[in-house]
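A single protein chain has been omitted; all remaining protein chains appear in their positions.
First chain written, first letter: the chains are A and B, and each begins at residue 1.
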Amino acid sequence: MSTSQKDLKLKKRSFSAFLGNMVRQQLFIPVAALLILVLFNLIMDPSFFKIELGHNSAGDPVLSGYLITIIDYASELAILAIGMTLVTSASGGQDISVGAAMAIAGSVVLRVLCGNNPRPEHMQTSIIVAFLIAVLVSMCFGAFNGMLVAFFKIQPMVATLILYTAGRSIAAWINKNKLPVISDPSFGYFGNSIPGIPLPTPIFIAVICMIIIAVVLKFTNLRLYSQSVGINSSSSRLNGINPQMVKFLTFVILGVCVAVAGFIKVSRLSTINYSVIAKDIEMDAILAVALGGNSLGGGKFNMKASIIGAYVIQFLTTTLTKFKVNSTAIPAYKAVVVIILVVLSAPIVREKMGTLRKKLARSKGNVGKEVA
Amino acid sequence: MKKLVSILLTAAFVATMAIGMCACSKSEDDGDKLIKVGIINNDPNESGYRTANDNDMKATFTKENGYDASFAYSLKNEEQIAAAQKFIQDEVDYLLISAAGTSGWDSVLKDAKDAGIKVILFDRTIDADESLYEASIVSDMAKEGETAVDWLASQNLSEYNVIHIQGVMGSSAQIGRSGALDAKVAAEDNWNIVTQQTAEWNAENAQQIVQAVIDSGESFNVIYAENDDMAKGAVQALDKANISHGVGKDVIVIGFDCNKWALEELLAGNWNYDGQCNPFQASYIDDIIKNGAKQKVVIMEEKGFDATTITQDDVDKYGI
Partner (left out) sequence: METGAVLEMRGICKYFPGVRALEQVDFTLREGEIHALMGENGAGKSTLIKVLTGVYPKDGGEIRLKGSDKPVHIRSPQEAQNMGISTVYQEITLCPNLTVAENMYIGRTKGPLTNWRKINNDAGKLLDSLGIPALPAQQLGSCSIAVQQMVAIARAVDMECKVLILDEPTSSLDEQEVEKLFKLMRDLKEKGVGIIFVTHFLEQVYEVCDRITVLRDGTLVGEYVIEDLPRVQLVSKMLGKDFDDMADIKSESDTDKIDYNSTPVYEAKKLAGTTGIKPFDFSIHKGEVNGFTGLLGSGRSECVRAIFGADKVSGGTVMMNGKKVKINKPLDAMKNGISYLPEDRKRDGIVGDLSVRDNIILALQVMKGFFRPFSRAQAEAFADEYIKLLSIKTASSETPIKSLSGGNQQKVILARWLLANPVYLILDEPTRGIDIGTKVEIQKLVLKLAAEGKSVTFISSEIDEMIRTCSRLVVMRDGKVVGELSGNDLNQNKIMATIAGGESK
C-alpha cells in the first residue's frame, strides 16, 4: 500500500469517526432538524433564503426575508429557553407559567410608562426604569414559584399552575383592565428596529442574553450546581451545596428571562392584549428544551442545544406559514414534526442508533477487508 | 408536610372561588323597591370587548336606575350554571346570561321559570327552547361580515387580492365574518384570497402571517382581519416593509370590534374600515325589563365605520 493510499484511508477513518462523534453529540438532533428544514426549503423554493435590504415606512433601512423573520421572532423563545433549561436541570420539572408571567411583565412595563393615563402623549418615565421594574416584579414571581418548588417541595408543574391560572388576570389588573397604547415610536425600537440599524432589535437582545448566560456559566458554578442538584440532590447536599437555594435561584433567573421576553413582546406592538399575548409560549419553551435533547427529568443540560431548539421551532412555524398550510391543520403538522424530533432525541433511541451505526461500520469494515 | 401544604392550597383555592362567587351577590335588604337582577357574564379580562360590555352593564344596572344587581363571572359553562342556580336560590327577579357554552342550560332555565324568574340572554344564544327565556339580544356576526364586504365591494377596485386573517376557528365571530368574505370570493372572479390563516385573535401571529406573504413577494391589496388586534399586527408588518396602507394608499385595512385606538387609526386615515361588534346590550335589556319584550330575538344595530367619513364624535361614542 502506498503512503498516499494509507493517508486516504486514515482520512476516511477519521472522517467516519468524526461523523460518529457527531451523531452521539447532544447537539446532533437539533442541528440535524435545522438542516433538514433548511434543505426542505432549499428544494421547495430557494427564494426562501433571499434577504433584501429595503426601507420601512419611516424611511429607515431594514433587512427583510424569511431568515430574518425567523431569527427575529424566535428571540423571545430563545431567551425563555435559557431560563427553562436551568429550571429543568435543577428542579427536574418545568415552569408552565412563563406565558402568563410575560403578560404580567409586559403589563408592568406599560403601566410604568403610561402612569394612570392609558394613552399618554409622552412616556412618564424612561424606558430603562420601566424595564428594570418589570425585571424586579418578574423576579418576585419567579421567586414565588421557586419558593413553592424548593421549600415546599411542590412539583414544578403544579406549583407554577397557580401563576399559569392567575397570571393573565393579574396582568389585566395591573393596568386596571385598560388597554394602554404607547404612541412614542422610541418604545417600539426594542421590538422592531432602531432607525439606521437594518436588523431587528430582538435579535440583538437575544444575542446579549446568550452572551450573558455564557459568561455566567463560564465564571460561576451554576452549571455544576444545578446539574448536581438535578441528578442527585441528596449527595449534592452532602457536598455542601444547598439544593433548595439552587432550585430557587434557577426560578429567579427564569424570572429575569421572562421579563426580557415580555418586554420585547409589548414593544413589538406598543400595546398588550392580556388574554392572547405570549399564548402557549410555555409549551414552545419546554419543547425547545426537549428538542435540545435535554432530559426533562433534570440533570445534565446543554444550553446551546436548547437555544437551537428554539430556533428550530420558529423555523418550523414560519415554514408552515409560508407554505400556507391550512390554518386549522398547522398545529397537527407541528405535532407530527415535534413527535418525530422528540422521539429521535430520546436517549433510548439515540443509543439504538449508536449501536446500529456501529454495526453498519463493522459490516462495512469487513467488506473492505475482504476486498483488500 | 407536603400533604398539609396541598390541603391548605386547596382550601385557599376553594375559599377564593366561594368568595368570588358570593361577594358579588351580597346586597342590602332594601330590595323591595329595586329590581333584583343576577348577571352572569364571561371574564371581563377576556377581551376589550368584554371589558366594555361589563362596564356598560355595571353602569346601567345601578341603584339609581332602580336595580339591585349581582354579578358572576366565568369562562366555564359549568361554573356559570352553578352561579345561575345560586341566583335562583337568591330569588332574583331577572337572570341575565352571556353563556360560555351553548348547551346544558335547559334544566336550570326550567328551574328559573318555575321560580318565576325571567331570563334574558345577551351577546350569545344557547340551544334551549325559546319558551325558556324572554328575549335574546345578540349581534349578527354574519351581518357584520356582510356589511364589511359590501363596503369593500363598493370601493370598486379592479382586482381584490385579500389576505384573510381569521380569529379562533369555530368561534361565532370567526364563522360569521369569514362566511361573508368566502361567499363573495366564490361569487366574484376578480376577488382572490392570497392567504387565509388563523391568527387566533393574536396580533403577533397576524404580523407573522402578513410577514410571510411579504417575504414571498406575492402582491395583495386588502387585509381583512377579523379583529382590531390582528389588523394592528398586520399593519406592523406592512410598515416594516414600507407598504403604504389606509385611505388612498396601496393596501386597504379592515378590522373589527371598534376599539377606540382602532377608530383613531381610522380617523388618521391609516386604516380604511372598522366593523362594529356592539357590546352595549345593557340599554336593550333595560328597555325589555321596563317595557316588556317585543320579539324573542333582538338583533342589535351595528355600524361599520369608513375612514373617510368617521368623526371624532364617533370615536368617542362607539370606541370601546
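Quick note on the criterion: a residue touches a chain if its C-beta (ideal position, glycine included) is under 8 Å from a C-beta of that chain, and two chains touch if they have at least 3 such contacts.
Just so it is clear, the model here is predicted, and its values are computed rather than measured.
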Visible chains in contact with the missing one: A
Hidden-chain contact residue, picked from the options A:Phe131, A:Tyr225 or A:Phe315: A:Tyr225
Identified contact with the non-displayed chain, of A:Ser107, A:Ser236 or A:Ser267: A:Ser236
Chain A, residues in touch with the chain not shown (by the definition above): 218-222, 224-225, 227-228, 231-232, 234-242, 299-300, 358
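One rule holds for everything that comes next: only the chains that are shown with their structure count from here on.
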In the complex, chain B residues that touch chain A: 1-2, 5-6, 9, 43-48, 51, 166, 169, 195-198, 200-204, 207-209, 211-212, 214-217, 229, 232-233, 236, 238-244, 259, 261
Interface residues, chain A side, partner chain B - complex: 47, 54-59, 62, 64-66, 69, 73, 119, 152-154, 162, 168-169, 172, 177, 179, 181, 192-193, 265, 268-269, 271, 273-277, 279, 317-318, 321-322, 324, 327-328, 330
